[in-house]
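Presenting subunit A:
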Amino acid sequence: MTSLGEQVTTETPPDTAAAVSLRGLRKMFGEVAAVDGVDLDLAEGEFFSMLGPSGSGKTTVLRMIAGFEAPTAGRILLGGVDVTERPPYARDVNTVFQDYALFPHMSVQQNVEYGLRVKGVDRRSRRTRALEALETVRLEGFGDRRPSQLSGGQRQRVALARALVNRPKLLLLDEPLGALDLKLRREMQLELKALQRDVGITFVFVTHDQEEALTMSDRIAVFNGGRIEQLAGPAELYEHPASAFVAGFVGTSNLLEGDVASAILGTPGLFTVRPEKIDMHTRTADAVPGSCTATGVVREVVYLGSATQTVVDLDAGGSLIVLQQNQQGSVQDKLALRGAQVRLSWRREHTVEIGGSA
Partner candidate 1 sequence: MTISGPTRMVLRILTIVILAFIYIPLLLVLVNSFNVNKTFAWPPRDFTLEWWRRAAESQGALDALWVSVRVGLVATVIALVLGTMIAFALQRFSFYGRDSVSLLVILPIALPGIVTGIALNNAFRTIFGFELGFGTIVIAHATFCIVTVFNNVIARLRRTGVHLEQASADLGASGFTTFRLVTFPLIRSALLAGGLLAFALSFDEIIVTTFTAGANQQTLPIWIFNNLFRPNQAPIVNVVAAALIVFSVIPVWLAQKLSGDAEPLGAGR
Partner candidate 2 sequence: GTSGGSDDSSSDGAAGTSGFTPPDLKKLDTLGAGEGKLSVLAWPGYAEDGSNDPKVDWVSSFEKETGCQVTVKTFGTSDEAVSLMKTGQYDVVSASGDASLRLIAGGQVEPVNTDLIPNYADVYPFLKDRPWNSVKGQMYGVPHGYGANLLMWRTDKVTPAPTSWGVVFDANSPYKGAVTAYDSPIYIADAAMYLMATKPDLGIKNPYALDEKQFTATVDLLKQQKTLVSEYWSDYLKEVQAFTSGNSVVGTTWQVIANVATGEKVPVQVTVPTEGVTGWSDTWMLSATSKNKNCGYLWMNHIVSPQANAAVAEYFGESPANAKACAQTADKNHCTTFHAGDEAYSEKIWYWTTPIEQCLDGRTDVKCTDYSRWTQAWTQIKG
């Protein structure tokens, strides 16, 4: 994982080396601003994710980079060259579409060869390269099948091979795993990540699944209403959300604000504590010094398999969610806690003021 350092870095890489640069990108659909001023620089070889709710403009940014949509304002640079006016086929970029967009009338082999074919690569070498690409995605021997004869995960890999065979500088992926079931999605996440590391191509990955973004990315841009709300590495994003929106969209948010914050933390303001940071004790236990503490009643206990999630209604008002790994103790004991009086505590440094730099 060569990019480990970047996970905690928020500065953008220097302009000169940028694989992609977006400058003041805007896109209007009629009166609606789908993308409302986006500036972005991606480093070579970076795994970059765009995360955000439906309609926040992620796909539109991607389509502008690929050239399917012309920006209303702003410029797009690939490797320092302005490509804003170029058609899709004149950009060294490839896309993996959410629905895969495999050509149904061609075999897997022909699909993968397509990009080379239209570029006039001779039959011999395009055959070799296509076979290589299919090997990379572990689909040797599937070349003669039709896309309709493949499972979802296999189709996804063909789409990937079809893009990779062109050895683009940049690969755009629009929710490539959205249509897969959970188990298959987890597997494909690992595969994709490994593949990116191997081939060293810059990935721009669109998703609305925060876990996916966290586990796979070097950096993540959280989109909201056509703008980037926060741009950071996964840990930074999770531990220090820049806004209530980010706190809520990335992970489970436990917000403390106004009077509740005053009562518990001593200062009014907007704070968040992640559920896994909180310890839960019986009411009578002593408060740990240097910790924040709050009392309440257990409203709900949900068994998640590897962990248990407890919702506690605070005496000071509001509620907090507590996540406890199921390492010890029986399920029954945990479920029996419902209605119990409890004391919650967490380290002061885990109270993060939203918008603050912690």
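Keep in mind how these were chosen: all candidates are chains of the complex that A comes from, given by their letters.
Going forward, a residue touches a chain if its C-beta (ideal position, glycine included) is under 8 Å from a C-beta of that chain, and two chains touch if they have at least 3 such contacts; residues count from 1.
This is a predicted model, so every value here is computed, not measured.
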Pick the candidate touching subunit A in this complex: 1 or 2?
1
So, in the complex, the side of subunit A touching candidate 1 is made of residues 66-68, 87-89, 93-95, 97, 99, 101-105, 114-115, 117-119, 162-163, 166
